[in-house]
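Have a look at this one before I ask anything.
Left out: one protein chain. Kept in place: all the others.
To keep things simple, chains are lettered A and B as they appear, and every chain counts its residues starting from 1.
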Amino acid sequence: MPLLKNEHTETSKVRIELRDLTKSFGSVTANDSVSFHVGSGEILGLVGENGAGKSTCMNMLFGHIEPDRGTILVNGSEVRFRSPRDAIEAGIGMVHQHFLLALSLTGLEHLELVAGRGAKAYAVKAMRDLGFEFDLAARVEDLSVGQQQQLEILKVICQGARVIILDEPTAVLTPVEVEPFLERLRRLSESGHAVILISHKLDEVLRVCDRIAVMRSGRVTGTFDAASVSPEELAGSMIGEGITRVKAKTSRMEPGTIPVLKMTDYHLPAGRGALDVSLAVNDREIVGIAGVEGNGQEWLFKVILRIAPRQRGESGSISVAGRELTQLSAQKIRRAVRIALLPFDRRSEGLLLDGDPATNLLLSGVNPSSSRRVLAWGLLRSRALAFFSKYDIQPPRWTGPVRLLSGGNQQKFLVAREMEQEPALVLAAHPTRGVDFRSSQAIHETILSARGRGAAVLLVSSDMDELCKLSDRIMVMVRGKIAREFKRDRDGGFDVAGIGTSMVSGAQSGSAGEAPTGVTGGGAS
Amino acid sequence: MSRGLLLKSFIFRWPWLTAIVTGFFFGLIAAALAGENPFHVMRIMVMAAVGTPYDLGMTLVYTTPLIFSGLSVAVAYRAGLFNIGAEGQLVLGGMAATAVALRFGAQFPQFASSSSFAPMAIGMMLCGVAAAFIGGLTGLIIGYLRARRGSHEVVTSIMVNFLATAITSWLVLEKFHSVDTQNPETRPVAAAFKALAFGGFDGAPVTIWFVAGIVSALIVAIVFDRTLLGFHLRATGENSVAATFSGIDTGRQMMIAMALAGGLAGLAGLGDILGGSGRYRIGFSSDYGFTGIAVALLAGGQPLAVIASAFLFGALHKGALDLDFETDHVTRDLAMIIQGCVILFASARWFHRKKSS
Partner (left out) sequence: MNTIFDFEWLMSSLRLSLPLLFAAMGGVVCERSGVVNIALEGFMVVGALAGAVVVVATGSQPLGLTGAIVAGAGAAGIYAVFVIHGRAQQVVAGAAFNMLIIGVAPFVTKALYGISGGTPALDVATENQDFARVLMAIVTCASLFSPFAIWWILERTRPGLLLRFAGEEPGALESAGVSPRIVRTAAVVASGALAALGGATLSVLLSSSFARGMTGGRGFMALAAVIFAGWRPIPAAVVCLVFAGADAAQIRLQGSEHTLMGLEVPVQLIQALPYLLTFIAVALRSGVTNVPRYLGRDV
């Protein structure tokens, strides 16, 4: 039983260090010389966008994968983790973002699974020390999310972990549960554990961590002392220093004045995805949504397309081209208004991976045959081929499963399929993520020309360059609300530093400067 | 290429073929263990399946219901569902057709006793519609419970199968019982409803229903491949998330699929009821519904392949019938053994190429 094996004394100190950890998958370097350390009594925050390399790093630390180069040291001695078992034996425990809890079983049963019969006594003592409060005999489904998380942490402690890694712990907590959680984290570290906190919520990280390591593109771009770092420094390290001003193209199209997408006082309660949004996008306008991932952007799309599960407490109005959407079903909307969707997860939300390009055209309603019910495969195939050549998709005459195209080509195909329909509204999420430079440029051109033909575009992206290049206005979304809106300044660029800061500290709404107006065309709202 | 690699590429290319071969292999081992020469057994089975025109005809007679039930399971499968209820649907559909035929025959005796073309055409269509309607209704109920209430279709289907047996048992014994015999069967249907056998099979009752099966397979293939409805069904089965994002109501597609599946299964029994025996006999189905699962699985859900797969299982059934007489140690149950082995090997993932996720 792990409890007896890892019998550390309460006062023993632990320190782990990652030195020059490097890992590549094929031609992609996921982690490049990553180094940081954390010891007993410390809380280290690990921040960075999705794709920055945090997951790979933690997977190596927890034994799921082995590094190509570099070492992991526990209390000064080099260790090699060949499986999570090794990591657990070394005293490293991980609390995943998606809990591994059986809903109909009790907390005590989970602890007994992990640590055997003696778990209860040990757990009760640990709960007292750490200030955890919940009923061990209650079934997991009866516990609040915050309490479930306490159970997950307790599980890890009962396995004898001295280093505790938490992956996005506050993503699932309601605002009211966050402060108690941070308090518990402090007590955890005070009781001698070393804590690594992976999070997108930069304000929380600043509040509770001792030090912060920032990762971008597989590297650690900075390690800061939390007490003394400024939000700007942090944001800069996350987003990228290089460009603070993006020069606008000289001929910048004027946005139109007809609102195409209009969300008025739209509110979705905090059960699943909280949203509290008023915004409008006019024709010939591109509105960019900046914001750290997980702040409601995905729900925004789902709610507009009416494919979010129905929730009580939904209120407000969403209209596209004058039609009120909240009363319509998803199919009716697609028939009424042409909406182009570049989804967050193209593989599971946008494509039929085992189908050929012609089949995938059907997915967005492209049906070039004269009859609505009968399919004309010849026309579909030639249309697909036309897309391939027009958008330079490789390989040129591909008729096999779309699964075998490269990620960038898949995306180009998706963009082609969606944009060729002359949409009135474009919902685009990370359109060039994972796409090479040339193709990204081509995709940007496509979006701009769709805008030129009258479309309204809502663009969600974590790529600052992309947002600044394409958007007419940029809104920063934090926790389901629009925190601030930015317009282009006289030089035609955006205040990137300001955007970054807003993403970081946007929890405080109503900061000095531009309050979100929501509706273009003046201050009247 | 090394021989091992050659074998592996063969296996992964045609997993169904490998499953068939493995299934037969194990079945013949069983025969050998029972004391018979496996090659002798194989020869008997092949001869019994296609040796004479009569044999071939009987094979086609067994193939007919399997085409319908195979299509039924295949349609549901392509939409992401399991139709275990084909057995119940075929029983209820067959009962509906019988009831219609008997009532109609009683109401219009002169019309019904005529064997000329027009009355027969009307009679067949009437029965077909009744069977497909009741079968489809059954499927729709199961589909509704799955799509709108989340009740798993396997559980509800199995229950419906038993309910169907009970309902038809009551109807046959209490309402439509044959006056001539003590057998658990109904009165015979009138001439207008009894399909004529094609000539070339030496008396084996291969009827228009066999052709109907082939035509149904073609129609299903066309619907799946060339209509928007077919695409929506397939998209629901292949990636329901992407389907939802593209505006498809996946719940509705599930109900449509189950209704279609039920309708097809409902027709499965008509080859026997309106062809071979001319009446509804309790237990007339030699597990056609369940064998349909095997048929569909082996055909990979492809409607046209279902025809070939149904023929294989029909031949297996017929071929094994003679084993009771021709051998000392092996019985017709060898067909079941081979069938079970084939499906077990076909359903396991060992022979399927690992899909990169």
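Operating definition for what follows: a contact is a pair of C-beta atoms (placed from the backbone, for glycine too) under 8 Å apart; a residue touches a chain by one contact, two chains touch by 3 or more.
For clarity, every value in this text was computed on a predicted model and none was experimentally measured.
In the complete complex, the hidden chain is touched by one of B:L7, B:L33 or B:A121, namely B:L33.
Between the chain not shown and the residues B:V155, B:L196 or B:V211, the one that touches is B:V155.
The set of subunit B residues touching the chain not shown comprises 30, 33-35, 82, 84, 145, 148-152, 154-156, 158-160, 162-163, 165-167, 169-170, 174, 287, 290, 293-294, 297, 324, 329-331, 333-341, 343-344, 347-350. Residues 2, 84-85, 88, 100-105, 109-110, 112-114, 116, 159 are the ones on subunit A that touch the missing chain.
Definition applied: only the chains that are shown with their structure count from here on.
Interface residues of subunit A facing subunit B in the complex, by the touch rule stated above, are 305, 307, 329-331, 333-335, 341, 343, 348-355, 359, 362-365, 367, 372-375, 377, 403. Listed in rising order, the residues of subunit B touching subunit A in the complex are 225-231, 235, 238-239, 241-249, 356.
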